[in-house]
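Below is the structure I would like to discuss, written out as structure tokens.
Shown here: the complex without one of its protein chains, the others still in place.
Naming follows writing order (A, B, C, D and E), and every chain is counted from residue 1.
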Amino acid sequence: MPTLHVELFAGRSAEQKRQLVAALTEATVRVLDCAPDAVDIVLSEVSREHWATGGVLWSERQG
Amino acid sequence: MPTLHVELFAGRSAEQKRQLVAALTEATVRVLDCAPDAVDIVLSEVSREHWATGGVLWSERQG
Amino acid sequence: MPTLHVELFAGRSAEQKRQLVAALTEATVRVLDCAPDAVDIVLSEVSREHWATGGVLWSERQG
Amino acid sequence: MPTLHVELFAGRSAEQKRQLVAALTEATVRVLDCAPDAVDIVLSEVSREHWATGGVLWSERQG
Amino acid sequence: MPTLHVELFAGRSAEQKRQLVAALTEATVRVLDCAPDAVDIVLSEVSREHWATGGVLWSERQG
Partner (left out) sequence: MPTLHVELFAGRSAEQKRQLVAALTEATVRVLDCAPDAVDIVLSEVSREHWATGGVLWSERQG
């Protein structure tokens, strides 16, 4: 605690995920003044076939 | 915003997913009177090995 | 199953919530061809002090 | 209702998942005095590449 | 890890919540053979105005 659930599009590299959890934990610890080990983060990769905005899946979007 | 998370059994066709996000967005916009682009939907497919009702996984159910 | 979790800003009327769950259920049943009683919906009201876009809480936004 | 979402590391056997949903349902029914069929459980397997504690992914941890 | 999120109707006593997290943790530890301190549980109380089955809020249901 605190716990972060991060939904992001699939396709990020392992290095980006490593950097992301490090950066989010650092930001959380700095603002909330909690111990780093208290911060849990779960990443959920979402495919473009499973995310829609405005009623249209991102896999269907142009451009 | 609003954001919908939809858990459904795996196995629906791409066409059904397209129709589902369109229909849910249309319903949300109509009732809440918000802009279509304000509506985000995330679909989560759940396998029958990972959903239980009454203490029994759906993959184990008869009939 | 299916189950929908809907996050929306606090402040909608009871009548809008009634209409929203009815409309979302109707859309789900129509597209997925499932029984109405199989559809569960949980509404989560989020205050503007607890939702941020672009790093700014909606309670802080102008206009 | 009630509904449980269980996040656990990937790699458990089918038999452990069967036992887990049975045991969690039994515990819930016993304490809340509800019908077994009212209890839904969704299991979410999380890989060690997607869970971090203290800013470090579990896939990166030693020992 | 593992982490359980439990959605239940509002109105349970503090004693029931205490018993519920103890019983769910005991069940999880027994089946998964993990340390008790690895088990986190978050309870989310849902009001009957915010849960619908079959398109009808539980606050509207008869009987």
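Points to keep in mind about this one:
Everything that follows uses one rule, which is that a contact is a pair of C-beta atoms (placed from the backbone, for glycine too) under 8 Å apart; a residue touches a chain by one contact, two chains touch by 3 or more.
Everything numeric here is computed off the predicted structure, so don't read it as measured data.
Taking the complete complex into account, residues 7, 46, 49-57, 60 of chain C touch the chain not shown.
Not every partner is drawn; the one left out touches chain A at residues 1-9, 12, 16, 19-20, 23-24, 26-28, 30-32, 46, 51, 53. Along chain E, the points of touch with the absent chain fall at residues 14, 17-18, 21-22, 24-26, 36-37, 39-45.
The rule is short, and it goes like this: only the chains that are shown with their structure count from here on.
Note on B-D: across the candidates D-E, A-D or B-C, the interface recurring with over half of the contact pairs conserved by residue number is A-D.
Chain B and chain E have Cα centroids lying 22 Å from one another. Remark: chain A and chain E have CA centroids separated by 25 Å (rounded to whole angstrom).
Residue positions of chain B with contacts to 2 or more other chains are 7, 24, 26, 46, 51, 53.
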